[in-house]
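Working notes, beginning with the structure itself.
Heads up, one of the protein chains got dropped from this complex, but the rest are sitting where they should.
Right after this comes chain A.
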Amino acid sequence: MSPDIRPDPDKLLALIGNDEGERARGHLKIFFGSSAGVGKTFAMLTEARRRQAEGRDVMIGVVEHHGRAETRALVEGLPVLPLQAIDHRGVTVHEFDLDAALVRKPSLILMDEFAHTNAPNSRHPKRWQDVEELLDNGIDVYTTLNVQHLDSINDQVARLTGIWVKETVPDTIFDSADEIALIDTPSDELLKRLAEGKVYVAEGANKRAAENFFKKSNLLALREIALRRTAERVDAQSDELNAAMGQNEAQVGQKIMLLIGPDPLSTRLIRHAKRMATRGRAPWYAVYLQSERHERLDEKGRTRIEQYLRLAESLGAQIVRLSGMRPAQDILAYAQQNGFTRIVVGYRRPKWWLRPFRGTFAQHLIEASDGIEITVVHGATGTAREPVTAGAIIRPFLARPLDYGLATAGVALGTAIAFPFREVTPSNNLAMIYLTVVVIVAARLGLGPSILASMLSVPAFNFFFTDPYYTFNFYDSYYYVTFAFMLVTSLVVGSLTARLSRHARLVSNRERETQILYGLTRGLSAVRGIDAICEVAIRHLSGPFSLDVTVFVRTPSGLQPYPQGIITTDMREMGAVNWVSANGLMAGRDTDTMPSANGLYLPLLAEKETFGVLGLTARDAGHPFNGAEILQFEAFASLIAGALQRTRRSDEAAESKVESENEKLRNVLLSSLSHDLRTPLTVMNNSVSTLLRMRKELPRKAMDELTGLWSQLTRLQKFVGNLLDMAAITSGHMKLNFQPYMIQEIIGAALGQVQATKEDRTIGTNISGNLPMVMIDGGLIEQVFINLLENAFQHTRTNGRLDIYVEKDADRLRVRISDDGDGLKDGDEARIFEQFQKGQTLRSDRSGGTGLGLAICRGIVQAHGGMIYAKNNRTLGQNAGSHGASFIFTLPIAPALPEGNLPESAL
C-alpha cells in the first residue's frame, strides 16, 4: 500500500461522525419518482405499515390520497396527525401542524409531497424546511418527490415538457437524504393507469396542461432523468467514501467558477454549472463581481442578483462576492489565485449598433484567459432578457433637480471667471475653464449634471466668447471644430470622472463597513462581561445602519434581552427569536423562515454553539435587507458570539481553577489523613492481637472487650486503606501497569484474599477454559474482585451463595458476580457507585462497608476503559435467578500473539 492512498483517519472519522450526527438527527428517506402516478405514496405507505408492524411509532403527518381507494386503504390503521387550519385572507387552508408533530414526537412521520409550498404565515415557506426541522429533532421522515421538483432539473424539465414547476426542493437537501428509494414504473404501465383514472390529475385549467404533460415522450424523458439523477447521487456518495479511503478517482483539482449577473440567463447558467459540477465531481463557486455597474443597478436588479446567488447556494455552490474596476482581469486574477480550472459565463449577442464599439464580457474573458477553460453559454434569442426598463436607462442621469441647477450655476460661474480675460487671451484657452467646470461637476454631482454642463458649455462659449459676441453666430468656420472637440472632450472627461468618483464612493462604502467591523472588534476585545459586550455591540451597530438592535443572550434561565428592560411583547417576534436560538439558523424578515416578522434574527454562533440571538429591526420599515447586508450582519453576529464565548470560557476557566484547587486540597488532605491514620491503627491492631494471644492471663470480660475492639480496628483499617485508594484514583496519580493475565489467576488470588472474611458462603466459578488473556493491572483488578466479593458478603447470609461468571463479549471479557441476597433497591443501581454511598445492608448490626469500595471499583474499571454496573438478577432474564443482585464489569482483551506457535525456548 503506498502512503498516498492510505485511508485518512480524520476523514473516515468525520464520515462516521456524519453517520452518527444523522442518527441523532433523524433519518430521511425519499420515495423518488419520475412523475405523478408511479406509486410513490403507495410505496411509502406500504413500507410505513411494515415499520409499524415492527413496533415503530409511525404517524401520518400529511398524505394526499387524492381519493384513490388503494391508497386510502393503506392509510387506515395508521394514526394521523390533525392538520392545522390557517386563515389566509379569509380562506381557511389546512396545513401540516409542525408544532403538534414536535410535541407528539413520533419515531417516524410520513410527509407526502416534499416540494409542497406552505400557506403564508406558516413557520416555513416550504414543506422541506418543515422536514428539516423534524429531522433536527430526531424524528425519522418518509417523504415523496417527483423528479421535476428538483431544483437543478427544473429548467431541463421545463424545456422538455413546457411546464414550469414553481415548487422545488434544493439539490443539497435531496443529496443529503439518508436513503433514496427510486419508484420506477414503465411508461406504458403509467399511461394505462392514467387511462384507468388511477393517476391524480388537477381539475380545471391545469387539466389540459397536465394531460399535455403525460405524453409518452415526456414520460420516457422524465424517467431517464430520474434514473440518472439517482445514479449521480450514488456516485457522489461513493466518491465521498473513496475520498476518505484515499482512493479519490474524481478529476483532481477540477474547480468550477460560475459568473453571475443580473441577466435572467443566470438561472440557466446556475443549473448548467450545477450539472457540470456534479458530473465532474468538482466543487463549484458562484461569483458575482460588484463593479461600478452594480451601482447603476436598480433595486430589482440587485434583488435578482441575490436570488441567483441564493439559488446557486441551495444547489451546493459556494458564494463569492468580488469587487473591482476591470471585471475580466479581476475575475481571471481571482480564478488563477484560487486554482479554478474552468469559468462558466453567459453570452448574449449585443445589439447590432453596439457591435462595432463594444466586445462582450465573454469575449474579453476569452482573450485575457490564460490556461483557464472558459465555457460560454449562449443565451438564445427569444429567451427572457434582462428587462431594459426606462428606469435602467435614465438611472445614471437621475440626480436631484438641485444638482442640475448647480451644474447650470457652475457653467455660469465659469463664464463669469472667463469673462475678464476675453480680450487678453485666445478664446480657445477659455474653453479650458469650461472643461474644468465639467470635471468638477462630474466629480461632485455625477454623470447627468456633468452632461448638462457639457451641453451648456458649448452655447455659453459661443455666446460670450466668439465673435460676434452675444450671438450664437460666429465668423470663423474653424469654431465648428472647436465646438465639436469641446463637446466630445467634456462628455468623455465628464463621464470618466463621474465613473471614477462612483467607484471611489464604492470603495469608501466598503471602507466604512471595514471601519465598523474594526470598531466592533476593538470595542469587543476591550470589554469583559456579557453586559459590556452587548452594550458595545448595540452602540456599534445601531448608529451606522439606522437599526434598532437587541441582543438576546442565552442563560441557564432563558434568553436575556439587552438593552436590559426591553420586553418584546410581540408573540411573532419572540417566536422567531426562540426559534433562532433553538435551531441556530437565521429567521425573520427577508429570510426563508418566518419572513413575516418585523425583525431579522441571526444566531450568535461560535464553534457551532448558539450563544444567543442578534435582533435587527430597520427604523425605515420599507427598507429590505439585501443579501450583502445580511452577510455583513452575519459577520457582526459571529464577532459578538466570539466575544460571548471568550467571556464564558474565562468564567469557566476561573470556575474550574477554583474547582481544581479544591480537588487538590481534598486529595492532599485525603492522603495525609490516610497516612497519619494508618500508622497508629497498625500499631493498635497489632497490640490488641498480641493481647488476644494472652488468653490465659486475662479475665473473660477483658477478652470480650478486646475482641470487639479488634474487629472495630480491623474495620477502621480497611476504611483508611480504601480512602488511600480513592485518593489515588481521584487525584489521577494511579499509574496502571498493564500486563497480560489469565483471568483465572486474578480470581484465584482474590479468592485467596477473601478466605478469612467469606465465612460459610460458597463461591462458585463458571469460567470457560479457553478465554483469551486480559490486558490489565493485575493488582488493581484483584482489588476490584475483592471489593465486589466483600460487598456481596455484606448483602448475603453467612451461608449464602455467590457465583462468578466470565464470558467473552466482542473485544472484552465480561465478568459478573452474582449473589443470592435481597437485591438492590430501585434507584440504587447507579447511586451505589458514587463515593460514600451505601446500599441497604442486609443486617444493620454488621459492620457495613465504607461507602468507598464500589467507587474504587468504578475508578479502576474505568481506568481500564471498561464499564461497571449493577443489576438485580430478576431483570437479567432467565438463568440469572429470581433474587439477588449482579455486579458486572468489562475488561480489555490482550492483543493476540503475532504467531500461532508457542516458541519453546527461542524467545
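The definition used in the following text is that a residue touches a chain if its C-beta (ideal position, glycine included) is under 8 Å from a C-beta of that chain, and two chains touch if they have at least 3 such contacts; residues count from 1.
Here, contacts and distances are computed from a predicted model.
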item	value
Identity of the absent chain, which is to be given by its UniProt protein name, from "Molybdopterin synthase catalytic subunit", "Multiple sugar transport system permease protein", "ATP-binding cassette domain-containing protein" or "Fis family transcriptional regulator"	"Fis family transcriptional regulator"
Touching residue (missing chain; options A:777, A:790 or A:803)	A:777
Listed residues A:741, A:833 or A:889, member touching the removed chain	A:741
Chain not shown: contacting residue from A:138, A:543 or A:752	A:752
Chain A residues touching the omitted chain (full complex)	678-683, 685-687, 689-690, 693, 717, 721, 724-725, 728, 735, 737, 739-742, 744-749, 751-752, 765, 767, 773, 777-782, 894, 897-898, 902-905, 907
